[in-house]
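To start, I am sharing the structure in question, which I have written as structure tokens.
Of the protein chains in this complex, one is absent; all others appear in place.
Up next, subunit A:
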């Protein structure tokens, strides 16, 4: 038996800073400890501020999920005030949010995840030349195309939301800019351009033919675009058997439009979906450098342990649902919402499944955005002025690209008395809890191959990046 320890970091092509400690036994990961090494303290900053300031400050938690943070804050404030956005305001907010999520997914695939397959370590594989041409970091054809397509997609954010990231356009009462007929037509034109990019690169054909795929066999038969290249690589490297998650999936439900959520909320486990109850969440602090008691986020606190004492090993708290871990993200969302292919991959819970979940969601989000843009009614009201909140509590639950994001707000005397945030990667990259149960990534890394020559094992990199972590959101 051979044993060694590896410290992996700085871990790049993830958003923010990440460090992973690996115990390797006989060429496999035996245990992983995931550390979010940056603490900023947004929840502390918000104490005592005017509740509306959360709309300016919380988007700045994260430059890649900025609109998600903004949407969660707006919903929390609206919830506290007992108000709702007018229907068209919610639609415009969903367009801004959908644009960000869509951009994040293609950024992840093209700039964060796929470049690893262009590494010299894979030279000689039948697909390697193609991966090098398409996905070489900074230089591959996909990097350029994606940067350009993404920039153009964000023209919608410029038009409707002033800028991206860090827009203040989404408010509890709706959106600050009322789209007129020419803006609506311009948004639709931009979306048609983005569809062309997706169909020419990622899917290699019209995305309506990818959406109905319902079984792993049908998926395996997919033979066009970068999606096919990924599937070929996944087959060759066994990515359908690596990075197995908890196979318990959570979604808060995405995009509140027309009085419902465009993608359903729920918890999937063992083949069935049960309702999601926010009251079942507890943040466990046992292995975080945090002081205080485990708590539901409505009553939780953020008090960092300045001495960074053991057994803490991360600034990340460990959220648990009904005492257990859950995986969040595009795959979870599509499983909970009931997409047949996602459901068929739920038990697989692998690197491949996560990437396919994202591909499905790219196609679905593009179609949703087209429908929403079409449904914009320039004659409608997009904003109703909202009340200033003096006292009360509110919850804002949304789905960011990377999964479930919640803001829990408490207002007393017109000031923020409590503000707790649980971000998607807080769920996925949480440390161990009081019972010693590892977080979803920690568990998924066990069994990953670590060759004797490897100091930053490639299999570990694929697994970590398959979650598309956002570390700046994680601890905030």
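Definition applied: contacts are C-beta pairs under 8 Å (C-beta built on N, C-alpha and C of every residue); 3 or more make two chains touch, one makes a residue touch a chain; residues count from 1.
Everything below uses one rule, namely that contacts and distances are computed from a predicted model.
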Among "hydrogenase (acceptor)", "Heme lyase subunit CcmF", "ABC transporter permease" or "3-isopropylmalate dehydratase small subunit", UniProt-listed name of the chain not shown: "hydrogenase (acceptor)"
Among A:29, A:95 or A:111, the residue in touch with the chain that has been omitted: A:111
Hidden-chain contact residue, picked from the options A:27, A:63 or A:292: A:63
Chain not shown, touching residues in subunit A: 7-13, 15-19, 35, 37-41, 44-50, 52-53, 55-57, 60-64, 66, 107, 111-112, 115-116, 118-119, 136-139, 143-144, 147-148, 150-152, 154-155, 157-169, 171, 173-178, 180, 304, 306-308, 315, 378, 381-383, 385, 455-456, 461, 472
